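Presenting subunit A:
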Amino acid sequence: MKKWVWLFVMALVLFTISACSDSSSGEGDEIIIGGIFSASGPAAPLGKGEMDTVKMLVDKVNEDGGIDGKKIKLISYDDKSDQNEAVLSMKKLIEQEKVHAVIGGTISGNTLAMIPLAEKSEIPFISLAASKQIHNPDDKSSRKWVFKTAQGDDVVIPKVLQYLKDEGLTKIAWLNVANAYGTSGHTEFAAMAKEFGIEAVVEEEFEATVTDAKAMLTRVKKEKPQAVVVWGTAQESAVITKNIRQIGIDVPIINSHGIGTKQFIELAGAEAEGIIFPIGRLLVADQLSDDDKQKEKLLTYQKDYEAEFNAPPSTFGGHSWDAFYLLLEAIKKANGTDPEKVRDALEKDTGGFVGISGVFNINEKDHNGLSKDSLVMVKIKDGGWVINE
Partner candidate 1 sequence: MDIKKFTRSYRFNLYGITVLLFAVIIFPFLVPSNYIISTFILIGLYGIVCTGLVVLMGHAGQISLGHAAFYGIGAYSSAIVSGKFDFPPLAGVLTGILIACIVALLIGIPSFKLKEHYLALATLGFGVIVFTFLKEWTSLTGGLNGFFGIPPFEVAGFSFTTDRSFYFLVWAVLAFGLWFANNLIHSRTGRALKSIHGSESAAESIGINLMTSKLKALIISAVFASVAGSLYAHYISFINPQLFEVMTSIVFLIMVVIGGSSSLWGGLAGAIIYVWLVELLKDWVPLLGFSTGGEFEIVFFGVLLVVLLIFKPEGLMGSWKERKSLFSPQKKKVQDKKGAAL
Partner candidate 2 sequence: MNLLEIKNLSKDFGGVHAVQDVSFTIKQESITALIGPNGAGKTTVFNMITGVFPPSDGTIILDTKKISNKKPHQIAKEGITRTFQNLQLFADMTVIENIMAGMHLLTKTGVWKAGLRLTSAKREEQYIYDKSMEWLKKLNLEQEAYLPAGTLSYGKQRLVEIGRAVITQPKLILLDEPMAGLNHNESAKLADLLLDMKKEGNTFLLVEHDMEIVMRVADHIVVLDHGVKIAEGTPDEIQQNASVIAAYLGSEVTV
């Protein structure tokens, strides 16, 4: 018995220590921002860039003297793409670190699990994940404190459908990856396709770990679609895209915004040529006309990120850029970090904010504020991206 009592006491002491060690913060001379990203685990290709971006921006703002003389303190955690870790991290940030706002939730599942905590503790929470449920839930539960900076499927899918309609491609094949990213895209597609007069002649799923989908694609080929839509992130979409061409399906391929990385082009090789997908302007910043509102910011972000990490930024990193600067904007407008005021400022005073993902018009009804104009259709050409509008 002695030993386990001892163990328990030791555990208790540990927690008390870690509980007390951080209570010094929150004295008003700093702005404390919490970050929760999936920098490892399955969602890491998205989350790593988000985490790095915020870290870079915090350093930059602090070097420039902070906001109104106040430095920003960032406390960021990696939830390892795990929901329970995300929830615990959220609690820790709110309870222990006493953060003024939280940025994060790389994937929708983790975000949805964290939302009730933000709502209950009344802390502004800006999510980077895409699901519509984050800001506009089916069950109408409260989202007073929750904002999001990623284009949700409710924005991306209409963009794709509009493109298909314009091109006269009405009989298409729909393929999505079998995870939350793919299925939520599919749900939205199924709900909206009719509106645009698009019909899926075949709908299939593939695993995120797919290595060869030619078997499944033979079924797709039989249905003779006019175009194929592939909804997934870089690695699995590359496999599917390659296989589609290898098996001899020669119709246009439309991918999702999840493939907006150089890796996709490398992985898919020659077969990447001609692929079309919707994406934020970041990818094609240098091709934008000079009167484009976003251009300057996009190029700066690109330059800074490349200087710091020796790799081009991703649109996911862009989401966290937007979240960070939206939050700063709101803090400036609110003249402080009072959560209620910051929240109100986010909702009312950030209209027309020009970010990386687009121009935000957040209001009481829409805590995302992006429209489908924030996206462009991009084509892969000669191993690079060109605007296709």
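A word on the picks: all candidates are chains of the complex that A comes from, given by their letters.
The rule is short, and it goes like this: contacts are C-beta pairs under 8 Å (C-beta built on N, C-alpha and C of every residue); 3 or more make two chains touch, one makes a residue touch a chain; residues count from 1.
Keep in mind the model is a prediction, meaning the values are calculated, not measured.
Engineer: Going by the contact definition at the top, pick out the neighbour of subunit A in this complex from 1 or 2.
Structural biologist: Here, the candidate touching subunit A is 1.
Engineer: What does subunit A use to touch candidate 1 in their complex?
Structural biologist: Interface residues on the subunit A side: 1, 3-5, 7-8, 11-12, 14-16, 18-19, 37, 39-41, 44, 47-48, 51, 77-80, 83-85, 87-89, 91-92, 94-96, 108-109, 112-113, 115-116, 131, 133, 137, 139, 141, 178-180, 182-184, 187.
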